[in-house]
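All protein chains of the complex are present and in place, except for one that has been dropped.
In this document, chain identifiers A, B and C correspond to the written order of the chains, with residue numbering beginning at 1 in each.
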Amino acid sequence: MHDETIQIRWHGRGGQGAITAAKIFAQAAFTHGFPGVVMAPSFGTERRGAPVEVSLKISKTKINDLCPIESPDVVVVLDDSILRDADVTAGIKPGGILVINTPKGRAVYRGANVKLATADVTHLAEQAGLRRGIVNTGIIGALARALPIVPLAALLDAIGTEFGAQRAAANIEAARLTHEHTEME
Amino acid sequence: MFVFESGNVAAAGAVKLARAKVIAAYPITPQTPLTEKLSEYVDNGTMEAEYVAVESEHSALAVCIGALSAGSRAFTATSSHGLLYMAEQLHWTAGARLPMVMCVVNRAVGAPFSIWNDHQDSISQRDAGWIQIYVADHQEILDATIKAFRLAEELCIPVMVCYDGYYLSHTYMPYEVPEQSAVDAFLPPYSYRHTLGPDNPASLNTVTLPGGRLDIHGEFAPGYMELRHSLDLEMKRAIDIYTRIDGEFAKTVGRGGSPIVQTHLCDDAEYVAVALGSMASQLKDVADTLREEGLAVGVLAVSMYRPFPGEILTAALAGRKRVIVFEKALSFGQSGALYSDLRAALYSCDTKPIMSNYILGLGGRSYKSSDFCEAIRQSVARDSACGDHMGWIGLNR
Amino acid sequence: MEAKKTQILDLCDEELVHPGNRGCAGCGLNILYRIGLKAIGEDAILVVPPSCLTVVQGLYPITCSQVSVLNVTFASTAAAASGVRAALRAQNNDHTKVVAWAGDGGTADIGLQALSGAIERGEDILYICYDNEAYMNTGVQRSGTTPRGVLTANTSIGGKRERGKDVAAIVAAHNPAYVATCSAAYPLDFHDKIAKALSMKGFKYIHAHTPCPPGWQMEERIAVSVARLAVTTGLYVLYEIENGQMKLSEPSAKLLGKKKLPPVSQYMQAQGRFRALTPADIDSIQNEIDTKWAGYRRQMTSAAA
Partner (left out) sequence: MATDDLRVLTSDSHAGPGDAGRTGSWRVLRPVIDYAKCAPAKSGKPSCFYCWLYCPDTVVSKTLQPQIDLTYCKGCGICAEECPPGAITMVEESKFSDEDNR
């Protein structure tokens, strides 16, 4: 039933990998106790650099409602510059979680009734050996910290599967590092 | 094996499993990821097929017409304007009795341009002589597309598998992919009675007289009208044949059940919501919610829209208090097409339900479950003396 | 090495077109179809859009054609032929020939998009356009290849105002394997060009000038001789293009040696459809022909030098 569905809305920029990140999280959720998993990018065209949204719904039962998320439980922001362009917390449920990639810590967002989780994913991912600006795997670590519904190991496995032999290690490390360094409110 | 992929990839997977040999396609949103995926399968050798990158949808179906007539299983997919650009080819395919399977990724039709979902494209081609199947999720996309090849080839009638643009095409969800061996056991290699070639010299689709005519052996051959009559008769058999095919699919692949219409909480329902495609799936949640409020609501998904399963629908809906039809397409100046068809089917029953028709989602206009709840409550609350009615959901006025 | 030219006596005796079909008396297409099928043979699938050939083939359930024919919609000829080829390829059949056979309207106008696409893809098909210079099957309306000044049912007063399209040049601009022009007055040349085209892989195109007694407003019996005049006056040039090189075919190459070509007015005066042309119009057409041939002579001289 839809009431028990966890709704996660992702905000990123075209080309940043929000879809891949959501997909990896969704796949791990599916294999770890959530038969109902539905993920969709915002309906319409995607343009490189322009803000994009991804809806991810996770449930213990089959999901029938495929409409885009309007009241998210969790909002994931891949890049704090999006805060200027989009009202990322629009419709967020009271007490909902806001996960942001930012070097500014909690100072990045001032709003009531939202639990904030921040990490400097950009920096941590670089530290893990990824090219600057690759944040989609790192942010998974932050989300896993803020919303511990899927074991971290499962997520790291899913990242490995997604990227294959050559690029897996740095991406897994980015998620692990971020998971460790995410600051929770 | 379960995979987590988009609806377009589910469709591509079905075509691969069905071992289509000729694929012709022209890009149009939101169909593109489907045919891109097929071109990838062909290029990387995981699928043994010819991929013809044509210069228009009209040509896409022309290539398939050529391929099917020359003895190879063919596939294309399109959306919206692409489907309408194919319009004459659609009729041609059906008239030629070619066992074509095509996915229609439903999208609104311009002008003005809209790349978003509604059902106007395929609904406007409901009279082209194709079987139309509307599916509600990725598993149904995959299963129906495989079954469609069997159906098309048994009946020599083309089949459109229609699924919602974005809601299904670009949405990811888990679905189970059958083993190739199971699909092979279910779907025999392609054969077509009229396959052209030096061994069977014939001229297909020649000008046909209004009346019949003697053939070269002095036997009476039918005219155009008999050929049309035959198409109509054969198409009506699709309901029974698809039900049988679904049973065989269940045996070999392990899934199936109700391929023509699907019901949810219908047994004791006083009010039944009817829809095509992914809306029907969403209505299950709506019915669950309204049941909690004490309203005896059920849902009926029309999976096979052409041929129209009038008898099955009449049996399912006669005697209900209300039937509420939700549609993403219009026959302008009339009502939703499904509504008119359903209303005509129910004309013959003694206890006719009162009917409501709600139009929503045109050009991708957003809707949510609460909109359906509200519409059903509104319909139920209407004085039955007022009779049938039509309304719009989400219209800004 | 030039292939040996087929003579009448060498032609296959077997007829692949039955008599008693619906072609008009004196139909130039019928000559081409009869001789063309001798070159194509029975191991072939023809693809035909609406045209006089649809009618010539016959009405269900009888056809004059003893080869397989797939009749398709007007705009889809080259695409449908591509589909037939794709199926044959999928079946590992590399012997059956795929031949699209369409009229000028079906090629130059409504079918041009599909034709262009098929050439660009390098489809292994032979496309034959029989050009009788108007929509004859629907009652003689102007087509893209109708020459300037021609009277048709929808250019019935002053004749067509615009020039005809040079479809062979449009096709040649795509760089296909083979392009040739032919005339119903030279069926053996047509036969040999088909045979040559079918020996090649890739896209081949043959454009055949085809007399139509009712459409050209002339007596049936002179159909071939009038078509021949189009060639002998230098108006319609027979050539082949391979690897980007154009080569005049024998009937036209013969004209290179002539100081002065026979007047084109002979050709025009034999037909009613040119009635609207003034002597000045004919002079200007004559000038164009003379300039064109002066060019050919220069090319040949410089090539020889």
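Note that a residue touches a chain if its C-beta (ideal position, glycine included) is under 8 Å from a C-beta of that chain, and two chains touch if they have at least 3 such contacts.
Please read all numbers here as calculations on a predicted model, not as lab measurements.
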So which of the visible chains would the left-out chain be touching? B, C
Using the document's definition of touch, tell me which of B:8, B:56 or B:205 contacts the absent chain. B:205
Which listed residue, C:28, C:149 or C:234, touches the chain dropped from view? C:28
Residues of chain C touching the missing chain are 8-9, 11, 13, 15, 17-31, 34-35, 57-66, 187-188, 213, 219-225
Given the full complex, what residues of chain B touch the hidden partner chain? 95-97, 155-156, 193-194, 201-206, 208, 215-216, 219-222, 226-227, 229-230, 233-234
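One rule holds in what follows: only the chains that are shown with their structure count from here on.
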Separation of chain A from chain B, taking each centre as the mean of its C-alpha atoms, in whole Å: 35
Rounded Å distance, chain B centre to chain C centre (Cα mean): 43
Mind checking the centre-to-centre distance between chain A and chain C? Centres are C-alpha means, answer in whole Å. 64
Per the touch rule above, chain B residues touching chain C in the complex are 21-22, 24, 48-50, 52-56, 58-72, 74, 88-89, 92, 196-198, 200-209, 213, 215-216, 221
Chain B-facing residues of chain A, complex: 1-2, 23, 26-27, 30, 35, 37-41, 43-45, 63-68, 70
Name, in rising order, each residue of chain B that touches chain A in their complex. 2, 4, 29, 115-117, 164, 166-168, 170-174, 278, 281-282, 284-285, 288, 364, 366-369
